[in-house]
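Once you've had a glance at the structure underneath, I'll fire off some questions.
The excerpt is restricted to a subset of chains, each kept in its original location.
Labels A, B and C are assigned to the chains in the order they are written; within every chain, residues are numbered from 1.
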Amino acid sequence: MHTIDLTVRFCETDALGHVNNTSYFIYLEEARVKFFESLGFGVSTEEWNFILASTTCDFKAQGYFNDKLTVDTSVSSVGNKSFVLTHEVRRTETKELVAKGSATLVYFDFKAQMTESIPDELRTALTRHAARLPVESES
Amino acid sequence: MHTIDLTVRFCETDALGHVNNTSYFIYLEEARVKFFESLGFGVSTEEWNFILASTTCDFKAQGYFNDKLTVDTSVSSVGNKSFVLTHEVRRTETKELVAKGSATLVYFDFKAQMTESIPDELRTALTRHAARLPVESES
Amino acid sequence: MHTIDLTVRFCETDALGHVNNTSYFIYLEEARVKFFESLGFGVSTEEWNFILASTTCDFKAQGYFNDKLTVDTSVSSVGNKSFVLTHEVRRTETKELVAKGSATLVYFDFKAQMTESIPDELRTALTRHAARLPVESES
């Protein structure tokens, strides 16, 4: 599992007083990018290897301006050319679940403009971050 | 089915040259809001009746700066207190499918702060926008 | 003068109930891009010729969700390599001034990575959109 911390920015809220739904996808992207960076991938646009095929977010509790949030990222599954990440957005202090997201990513060679098998090095790294059993049993 | 047209703004792209994934959720929210407005609901934050419980987006083709896009919104299902919308984002000219989204909404009384049964008037209006058969058979 | 119309999106508001200040810069960028497009410039990132050197916005009245706004763009001054645009954001119906922005742009050859003199064709086009006298006397 990989974890990032963030604080809700004022411009990420909306007129209902909550964090706008679109802002959670900013947090999920941030979590993905930092996760890839922690694996040694994707730190520059010149060596980008991932296409986002799909993303989802379930909203479990309201987020507010200045909330301290933690996003935990795990790997749910790894296929031949794609893998699935699960994100849990929690209040940092209370651990209350605020949102639960997922992202399906395809390994992609941007120079050749085609999908590729996930290289062994990445597969090994992803497997190390496989979702723990308690998280799997939740879904 | 309800349809909106939009043009991709420059700030909605990212350094890979495409529309950023988070921008599609801006488009889906826009489509929802305009759909609710067309039904006579949700035009001001004082009389808001919907909570977004979940949203998803599958990315089918790349979007680019200045693309003319159309978002078609249909109702996939209507339950007692919630309903599901399906959105198809297409290039306006070629009808190419760029993204396919969904949103699960819960009918909510913000003053009482509790979920409520969908009123008959809204149920009737939603049913009128039920997804056409060819769309249903796709999923 | 060049004019665009837009409607405030829900995600462009913030928890104080107003249009967030950062959203106005989205509108100003939109106005610039459409203005350049109307002049036959800047419709794709491959042939981009403008660098934004500076931008400002004065906030005159609150904007709200779903507001219909009009952005009028005029040319305030044209130098050798740069020019200044003035934007007025008004409620479409009442013409109330909501915000007043400006942008200083430098003509730039992205391939050569250097500033360039504004070509005559562009200078002529810009001059046609010079701010009307009443606007000039304001500043």
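By definition in this document, contacts are C-beta pairs under 8 Å (C-beta built on N, C-alpha and C of every residue); 3 or more make two chains touch, one makes a residue touch a chain.
Remember, predicted model here, so these are calculated numbers, not experimental data.
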Please state the number of copies in the whole complex; 3 are the ones shown in place. 4
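Please note the rule applied: only the chains that are shown with their structure count from here on.
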Report same or different for the chain A and chain C interface, where same means the shared residue numbers exceed half of all residue numbers found there. same
Most heavily contacting pair of chains is A-B
When centres are defined as mean Cα positions, the distance from chain B to chain C in whole Å is 30
Would you kindly tell me how far, in whole Å, the mean C-alpha position of chain B lies from that of chain A? 23
In whole angstrom, how far does the Cα centroid of chain A sit from the Cα centroid of chain C? 35
So which bits of chain C are touching at least two other chains? 10-11, 13, 17, 65
Chain A contact footprint on chain B (complex, rising order): 15-16, 20-22, 25-26, 29, 45, 48, 51-59, 110
Footprint of chain C on chain A - complex, ascending: 10-11, 13-15, 17-18, 20-23, 64-65
Spell out the part of chain C that touches chain B in their complex, as residue ranges. 9-11, 13, 17, 26, 29-30, 33, 37, 43-45, 65-66
